[in-house]
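Before anything else, here's the structure in question.
Heads up, one of the protein chains got dropped from this complex, but the rest are sitting where they should.
Each chain carries a letter (A, B and C) given by its place in the written order, and its residues are counted from 1.
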Amino acid sequence: MSYDLIIKNGTVVTASETYQGDLAIEKGKIAAIGRNFKSNGSKVVDAKGLYILPGGIDVHTHLDMPFGGTTTADDFVSGTTAAVCGGTTSIIDFAIQKKGEDLRSGLDVWHGKAQGKSAVDYSFHMIVTDLPEKRLKEMDKLVGEGVTTFKLFMAYPGVFMSDDATIFRALQRTGENGGMVCMHAENGGVIDVLVQKALAEGKTEPKYHALTRPMSAEAEATRRALALAEMAGVPIYIVHLSAGDAMEEVRRARERGVAAYAETCPQYLYLSYEDYEKPNFEGAKYVMSPPLRPRGNEERLWKGLTNNWLQVVSTDHCSFCFHGRGGKPGKELGRNDFSKIPNGAPGIETRMLLLWDAVQTKKLTPNRFVEITSAAPAKLFGLYPKKGTITPGADADLVLLDPKRKHTISAKTHHMNVDYNPYEGKTVQGTIWDVFLRGIKMVEKGKFVGRTTSGSFIKRKSR
Amino acid sequence: MSYDLIIKNGTVVTASETYQGDLAIEKGKIAAIGRNFKSNGSKVVDAKGLYILPGGIDVHTHLDMPFGGTTTADDFVSGTTAAVCGGTTSIIDFAIQKKGEDLRSGLDVWHGKAQGKSAVDYSFHMIVTDLPEKRLKEMDKLVGEGVTTFKLFMAYPGVFMSDDATIFRALQRTGENGGMVCMHAENGGVIDVLVQKALAEGKTEPKYHALTRPMSAEAEATRRALALAEMAGVPIYIVHLSAGDAMEEVRRARERGVAAYAETCPQYLYLSYEDYEKPNFEGAKYVMSPPLRPRGNEERLWKGLTNNWLQVVSTDHCSFCFHGRGGKPGKELGRNDFSKIPNGAPGIETRMLLLWDAVQTKKLTPNRFVEITSAAPAKLFGLYPKKGTITPGADADLVLLDPKRKHTISAKTHHMNVDYNPYEGKTVQGTIWDVFLRGIKMVEKGKFVGRTTSGSFIKRKSR
Amino acid sequence: MSYDLIIKNGTVVTASETYQGDLAIEKGKIAAIGRNFKSNGSKVVDAKGLYILPGGIDVHTHLDMPFGGTTTADDFVSGTTAAVCGGTTSIIDFAIQKKGEDLRSGLDVWHGKAQGKSAVDYSFHMIVTDLPEKRLKEMDKLVGEGVTTFKLFMAYPGVFMSDDATIFRALQRTGENGGMVCMHAENGGVIDVLVQKALAEGKTEPKYHALTRPMSAEAEATRRALALAEMAGVPIYIVHLSAGDAMEEVRRARERGVAAYAETCPQYLYLSYEDYEKPNFEGAKYVMSPPLRPRGNEERLWKGLTNNWLQVVSTDHCSFCFHGRGGKPGKELGRNDFSKIPNGAPGIETRMLLLWDAVQTKKLTPNRFVEITSAAPAKLFGLYPKKGTITPGADADLVLLDPKRKHTISAKTHHMNVDYNPYEGKTVQGTIWDVFLRGIKMVEKGKFVGRTTSGSFIKRKSR
Partner (left out) sequence: MSYDLIIKNGTVVTASETYQGDLAIEKGKIAAIGRNFKSNGSKVVDAKGLYILPGGIDVHTHLDMPFGGTTTADDFVSGTTAAVCGGTTSIIDFAIQKKGEDLRSGLDVWHGKAQGKSAVDYSFHMIVTDLPEKRLKEMDKLVGEGVTTFKLFMAYPGVFMSDDATIFRALQRTGENGGMVCMHAENGGVIDVLVQKALAEGKTEPKYHALTRPMSAEAEATRRALALAEMAGVPIYIVHLSAGDAMEEVRRARERGVAAYAETCPQYLYLSYEDYEKPNFEGAKYVMSPPLRPRGNEERLWKGLTNNWLQVVSTDHCSFCFHGRGGKPGKELGRNDFSKIPNGAPGIETRMLLLWDAVQTKKLTPNRFVEITSAAPAKLFGLYPKKGTITPGADADLVLLDPKRKHTISAKTHHMNVDYNPYEGKTVQGTIWDVFLRGIKMVEKGKFVGRTTSGSFIKRKSR
């Protein structure tokens, strides 16, 4: 029998299995899994010595996003090129509702930013900033169009923050329409008081960004979000969880039966507060919300990943250059006032390798790696079984990873359009060797060989 | 040696001791404690067979308070008469700031309501409803005048509710002025959504008062209040805690080092949700906030009292007649809409005996009884060692309790100015026999023999 | 391409995946997984409407075992026939060391009992009853032969019980030889005192079996076993965990990093203490150790299965007739003395359907069903990836389950050689339709069509 493509002799890894096998691909999908497949004229890739993994799914990216007087460094073209080079074949980006406008209009803007400009498949979450009762039905419509998730904020009063009654109404609505709320959980009221106090006292350096956003402010808001979901009787997803105490709240909620889920990000697993104290304003590179946490916290998160107290690792990729570039001001905006530093850091390209490194150090099993980077995101966000696994009928989104080859992370070589890398110089064990998107070769021997038009919008399923 | 009064042969109980002894009183204070005191012309009371307890301190009462189109049934005259007959010799009532006015004005109104009309010593907490930054310094002034505690609300949006930033600023201020915040911890935003929904669905009976105020709404707000206090680095006191899950949050906060305290009330220890389902609108008698909780919850609270996860039992006495009386509408206001039922229930007279009953059933030791009804409130609220114990120099506020004599609670015999009693017909083991306020006999053999002018304002100490 | 067998159109379920697919089988193993496989002369089975599951693995059975003056009702012939009819294709039975003899001799006896008499693949755990230091090296030898697990007892003083020093030495040894200890965790010392006391007081009915084996005795021993493993730095597996409090200890140990695992059994999930109070000595049918627990406990165990606080469900199949049969006395042995009732109950045939019923009621997902009945046992006990999953190269041990067809459990129809069934009359949703062992059809449309010689000894891998 002849197939479009056969990948032979690799070690296939899914969320629960690890086995030697051949994969046959036809029309962009997995057609058969077996051993010793004959070529019969099919194109053949030899994966001997390589792991074959489901393509990574990054459910938290911000591309081409305006923020605080500038715009993110990466648009869909550069961001998704970096993604696929890093082994990620699907992303979910955030579309933003403008205050006073309808959800739909905001979504349309993002469709425009992405269409025909993406190297990976993509979908959107909808950021909700203005939700009077009359707009609740707009949520239903989006769910029907495959935009099934809505991000609300407990931080940024006056900008993004929703009050508890609004959040609660949104949660109740997802109980009816099958959508899900994603929550930025930090207590914005407290944080604003602390920020004003710090600035009034002349504390303007980057480290005060972290010192005015205490872990308790995150743990409190997380607990509150979970309680609201519990009272509404619906699932909830906590984004970019950074504090061990917040994780503890997720764990407790799950144990009492709440359908509570949370993601953390590589930066919270590898970096820490100390980075803010770097001289020469270098600390600004790490200004993101929530901030990096004191050393010791990261071990709690690793433990949470092992014990499934956390379910997903995404990136919260939101890149700003350190020095402005191409008319977009950078981190320097906040040189004299930490509260003006654009919030966010690049990471869309480094997630998979940073986590695979944890497989090498036995912190994660290969199966758990697949679960947190691909299978769980796919299942939680309505992409499964099209994405997130390697079974007959699934999209042939595949990463061939070479576990023997080392890779050194650097802004000099990365594909993200940003002038620094938070992990500059770090060497990890493992290299993203080949990447396929629906059977199309996008990366070959570590080089981008695809097109930035290959990605399609994915209409997601509701619960 | 001659004293004003000697009380002989009783069993003296304090928060840690139980012993046979004689008490000598001079100028309203304990002058000496011993055995076999000679009369030498002193007046003598024989307390043989009686327990001698420090006078009860009820730190949560609402007397002469306007609420929702009516006024509480008890003013200071009737309320404090009932208090002293029930073994309580000090209360802390709540003065209310009017929106847009200063704290001071609200306090003055309450001074006016109480002065010369109280049978027990009294102080005030200040209810804060409107706290822009400029008013923070008003708090300092009140602390200096002995009104050291400030109640804020996380419930009743648009009426009493403060947002998190305001609460946080108030907490920070108490860190500077030595005051303390008392918190009504229920998530008002969620509750309002649930109330509107219930009413829209035609659910108007009293039980919906409880069903729209879930335990989670209290647990969440409690957790939040504790987190705010923790971030401000100050103590906090949770009022009328009713839900076991809220208590669990207090316990956890205490274990991580927060100076967190909480009171519960007899109604949450003895009554339960089932009372709301009584026919003929009887359920309205139990409408209070937080509401009575499902059966099983009360055992958790008792366990909390035993293990010191709860520190105080107060009453939240806030009485409304079932049928209107004297121009004051009663519970009937809400016959067609549970949200219009005046919130509150009478209890100032029954607290001590209801809790002593738990001594009889071995749920509490006599010492723990004294601790939660008198010693702990005195220490937490700046009344100690003047109040709350029996040591040389303390005020001779004393209760002589007869443990052999039974007492049946009834609206027919109680001194509260209200036409029902939530514990109607309940017989407890123990009777408040004699009560002394600063050595003045107020109650003799269960009868009120004092005057409603004996009580004085107590200027409390700050931390 | 031609295969020995193709199973088409079923819904394949593994521990993490659910998908429509065809399976091709060659030489007893999974050769390929795909869709729309052409027959090309292969034998074809149509699985339309059926679930295709990895064959069940029951890691806790007692076949042909002498106990307390009798022998179990099922030997390998009847027991494994029942197993395969119930969807179980591999078992691990317990070989017993005789006191004073070497491990090897005991193992040989069990090899003799099983060889050529088993309808399913089988392996052994070694029950250790006598382990002076000199015998420790015998453990190493067994591990080398694929008998990698050793059961020790904290109960039955004077019969099976090992003291803590012995257990600790055995645990340490598994740290060197890659084996693992399986523990019967009940405090035998306490239980014996309670049994003697009960008998002395004339308490002889079956229910006293349960009343003299309190949950605390199991929780304590579990905690102790886990601590010994923790101090030895090795994994441990708790068998037949029945008490929620014992589970809590496993959970806590796992959270502090101990490689702790536990199985429970269907009887603890479905039955309860009340069964002991059945009249006419019927309670004896449920006499097993640990005993059935009070109602409410089973919900804790279900929660544990959901949250992975428990990893495996086995049967502890150990059947005795109620009335003696074939020269083997039955439960009647203890009619006048509960302590003489043979301990154990039948279950090898009913495990899979009882648990699938929980899939129907949404207590378990299909994937979790596979995990606890097959995948996790295979991984923990060195059978994976030969057993426990459906991937290329795995043994074609497959169960075709019809989810639409109901099944009623009854001693009249079951294949176990025992005159009662603890679940008599219970109807479950789902029927074991076809079963394949290494590609050999053993069960067809619910009827046994195989041979009791098809099963082979499986040499297990050590850690």
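The criterion applied here is as follows: contacts are C-beta pairs under 8 Å (C-beta built on N, C-alpha and C of every residue); 3 or more make two chains touch, one makes a residue touch a chain.
Keep in mind the model is a prediction, meaning the values are calculated, not measured.
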Partners of the unshown chain among those that are drawn:
B, C
From C:Gly28, C:Gly189, C:Gly324 or C:Gly446, the answer for touching the chain not displayed is C:Gly189
Among C:Phe168, C:Tyr273, C:Trp302 or C:Phe322, single out the residue that touches the unshown chain.
C:Phe168
From C:Pro54, C:Pro214, C:Gly330 or C:Gly450, residue that would touch the chain that is not displayed:
C:Pro214
So which of B:Gly34, B:Gly69 or B:Gly116 would be touching the chain we can't see?
B:Gly34
Where chain B meets the left-out chain, the residues are 1, 12, 14-22, 24, 31-35, 37, 254-255, 307-308, 371, 375, 385, 389, 391-394
What chain C residues would touch the chain not displayed?
157, 163-165, 168-169, 172, 187, 189-190, 192-194, 214, 216-217, 219-220, 223-224, 227-228, 230-231
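Here is the rule we go by: only the chains that are shown with their structure count from here on.
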Centroid comparison with chain A (C-alpha atoms), farthest chain
B
Starting from the mean Cα coordinates of chain B and chain C, work out the distance between those two points in Å.
58
Taking each chain's centre as the mean of its CA atoms, how far is chain A from chain C in angstrom?
41
Could you tell me the distance, in whole angstrom, between the mean C-alpha positions of chain A and chain B?
51
Among the residues of chain B, which ones contact at least 2 other chains?
none
